[in-house]
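Just one protein chain is left out here, and the rest sit where they should.
Right after this comes chain A.
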Amino acid sequence: MSAGLLPKPQMRGLLTKRLRFHMVGAFILSVGSGLLYKFGVAEPRKRAYTEFYKNFDPMKDFEAKKAAGVFQSVPSTES
């Protein structure tokens, strides 16, 4: 035999080791992506909507659109 023995490889618990690695990773990635979406997309969107509707006046909005002439059933006043 050639000089120097190789270190004994791991003989047991191979599935356990792999399963633990992947379970932990899967948990972190799924929870992480959920949190990322919540705080990257959902919360800003909710804030944007509340901000928009806080001081929204539908009548003023209507008058602006009417002045621009986008309605078919409302005669427009040229702006």
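Please note the rule applied: a residue touches a chain if its C-beta (ideal position, glycine included) is under 8 Å from a C-beta of that chain, and two chains touch if they have at least 3 such contacts; residues count from 1.
In this text, contacts and distances are computed from a predicted model.
Matching "Protein transport protein Sec24-like CEF", "Cytochrome c oxidase subunit 4", "NADH-ubiquinone oxidoreductase chain 5" or "AP complex subunit sigma" against the UniProt entry of the left-out chain gives the name "Cytochrome c oxidase subunit 4". Interface note: of A:Val24, A:Ala48 or A:Val74, the residue touching the hidden chain in the full complex is A:Ala48. Here the missing chain is touched by one residue of A:Lys17, A:Lys38 or A:Lys65, and it is A:Lys65.
Think of the hidden chain as still there; on chain A it touches residues 45, 48-49, 52, 61, 64-65, 68-70.
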